[in-house]
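Here the complex is missing one protein chain, while the rest keep their positions.
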Amino acid sequence: MKPLVKTENLHTNFYTFEGAVKALNGVSIVVNQGETYALVGESGCGKSVTVRSMMRIVQSPGKIEDGRILIFFNEKDREQGIDILSRSEAFMESMRGNQISMIFQEASAALNPVLNISAQVGESFFAHRSSEMLALTETAIRAELPNTRFPLARAWKKFQIAMYERERADLEAYHVATTGFDDRLYAIEDSLDSETVREGSGIRRRRERLHKTSLLVRFVKRLPILSHYYRRVGRTVHNEVVELLTKLGIPNPQNIAERYPHELSGGMQQRIVIAMALACNPLMLIADEPTSNLDVTIQAQIVELIRTLKETVISSVLYITHDLGLVAEICDRVTVMYAGDTCETAAVTEIFDTPLHPYTKGLLSAVPKVEQQGELATIPGSVPNLVSPPQGCRFHPRCPHAMDICKVEKPQQIEYSQGHTVSCHLYTGRNSRT
Amino acid sequence: METEIMVEQPEAAAGHKGHRDMHPRLRELLFGLKRFISSPLSVIGLTIIVIFGLMALFAPIIEPPKTPNNPYMIPHTGWEMQPSPPSMTHPLGTLPQQYDILYGIVWGTRSAFVIGVAVVLANLIVGVFLGVLAGYFGGAFDEIIMRITDIFFAIPFLIMAMALVVVIGRGLGAIILVLVVLNWPQYTRIIRSEILIIRDREFVQAARASGASHLRIMFKHILPNTIYSVLILASLSVGATILNAAALSFLGLGSDLGYADWGQMVASARNWIVGPTGQPLAFWYLVFIPGFAIALFVLGWNLLGDAARDVFDPKQRRK
Partner (left out) sequence: MNLLSYIIRRLLLMILVLFGVTFIVFGVMLLLPPGMRVAAFVKSEKITPDQMNAMIKQYGMDQPAPVQYVHWLENMLQGNFGYSSTASAPVLDAFKQYLPVTLELVLYTMPLMIIVGIVLGTIGAVRKDEPADHFTRVFAIVGYSLPTFWLGLLLLMLLYGLLGIFPPGLLSNKLTNVINSPGYHQYTGILTLDAILNWRWPIFLDALYHLFLPVVNLVIIQSATIVRLTRSSMLESLGQDYIRTATAKGVDRKTIIRRHARRNALLPVVTISGVLFATLMGGAVITETIFNRPGIGLWTARAAVLLDVPAVMFNALFLGVVFVVINLVVDLIYAYVDPRVRLT
């Protein structure tokens, strides 16, 4: 299994009025190419924070304090992947929505109420596939050129073509400048020399100040009449949007594209959000509890939609959920989290068959089963306060197997068997590898 | 599968030492006050108001009145029209007809406080009363009261104020009355809209279903949830009220020359803005000093109001 995105020892804190909330306490997870991955846990255990850290959209007062986040998108990349925590914001902007997309829980809140669907889905196209859209429009205009006789119209079309080419060149230059995998940058990351580190931040800062397009293009776009040259591209994007909606099986796409978010049902809104996320054919889709707010029937449709898309368009899907049933049905591998720690990671079948971590066991036994009789099992106690979390293993106050060492030392992540890791002192002795 | 029930209570749930035991509303208040104090601007505002407050309180000691039964009359040392610059006898200079500016500033603080607090308090009472009537009982009450507020909103403030003052007779009391009469609608509107939001919430319905009287519902359920916006408006209004009062005084509708009111003092400066040729700023103290007092006082209230809003605005609390 080749990894796609990997976090190593991620520490993220939120600096609030009441103190520093240590939301992530060294989270290490790996999402492989082509798999459906689940991140499971109670509310507040850090699942959302993890994925937001992965995309570097942690909201202030949050800050990623330690660790590495590695991506393995290209074959050309180094074996160890690229640590995106040292990349510029421009790099992240080109990655978000493009190679990694994320959909959130509340679809209605995720959509801007004053823009229509075409504009919002189209925004994804403009953000990352602008060059392609420009090329498409240009081809269309070129095809019309022989049939245009009227000199003013010919001149206008030639002007449009010229501007499109100019913009495409600009975008290309920008792309190279901000995402180019600079060998110098690699050398810098590996070195501990302060001189080279400063040079690295200098490179990064220079990249932050670049504009996507040249001054000429930006200027013309602001002029009163000439700026209309860009309208045609808008139409191209609109058509692409409609095509995308059709591909997603949304009925009546032309009509829907012109509507506003508040005119659509919850399920439809979520489908639009998915469309926005998929516009640029991302490698990985992160779904943060996408169905929690929807009816059960719509839930099923959405999940089915994502499953179909995974077979065709996306490579990996990362689900955040606390619905174990969903995990059992569609996911390949799962990580269980508790209070900012990863407890256990395994293939889905294996974790249901042989759960190792006491928390996992508690979680699974809490799910009501048909043949069960008597009281429902619960895990006693409550989720800890993350400003002053428990020492050692964060689960020890509620763990039925807590030992003395659990109160003092945080358990390391051990590989119990092939592909099955667990962080618990019960298994510290039993390494399948050293 | 384990199903033992563990009785062990996690000690980690303690969190902040004693705060968990406090009544939640008190905790909110403490949280708010802490944030309040941590903002430098609000501290400055509070300091300003406190200083002015002390000045108002100790006015008789700082500047003993010459006419004990009317301390608001500024003492004057002569009848000369031309104002005198700051000197030993008059540390801040004098107004036309030699009224001492320092005295005016000190006792003017009292006037300012009275105006600001009286008007806003009266507005609050009238506005909230009508707003609650309109919002809670709805129906005809709502329609009529809303139409009246619409009309009052459309009345041009300054014209109406001036006309009223002329009709009633000039003076500080008239200005206070005018401001009370013309400014209550904004409170009504705000509390009415807040009430409309709350009125149909479940807990109000529940209270009604359990037979609580209207009065009880209003005081125990509705007011505590809706009063915040109005209080914020009130604290922000004190400044505006004082500015309006000063403007009216400036236009000559306030008290007579010699009364300790800042707006009046600036009004007296109207003929002395530009000094004799060669000395254009000869009478700077006339314009600058009382105006500065007004500006500073209003600034203090605005800072307080801003800080109050940052802290107590239900939409912005808790980050």
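A and B are the chain letters, set down in written order, and residue numbers restart from 1 in every chain.
FYI, a residue touches a chain if its C-beta (ideal position, glycine included) is under 8 Å from a C-beta of that chain, and two chains touch if they have at least 3 such contacts.
Here the structure is a predicted model, which means the values were calculated and not measured.
Chemist: Which displayed chains make contact with the chain that has been left out?
Modeler: Taken over the complete structure, the missing chain's partners among displayed chains are A, B.
Chemist: Tell me which of A:K47, A:K212 or A:H420 is the one touching the absent chain.
Modeler: Once the missing chain is taken into account, the touching residue is A:K212.
Chemist: One chain isn't shown here. Among A:I64, A:M163, A:V237 or A:V273, which residue touches it?
Modeler: Result: among the candidates, A:V273 touches the missing chain.
Chemist: Among B:I145, B:L172 or B:I294, choose the residue that contacts the chain missing from this document, as touch is defined above.
Modeler: Considering all chains, including the one not shown, the answer is B:I294.
Chemist: Which of these, A:M1, A:I57, A:L216 or A:A300, touches the one chain of the complex that we don't see?
Modeler: A:I57
Chemist: On chain B, what residues meet the omitted chain?
Modeler: So the residues of chain B touching the unseen chain are 41, 147-148, 150-151, 153-160, 162-164, 166-168, 239, 243, 246-247, 250-253, 266, 269, 273-275, 280-281, 284, 287-288, 291-292, 294-295, 298-299, 302-303, 306, 315.
Chemist: Which parts of chain A face the unshown chain closely enough to count as touching?
Modeler: 55, 57, 59, 89-90, 92-98, 101-102, 104, 106, 109-116, 123-124, 127-128, 212, 260, 262, 273, 276-277
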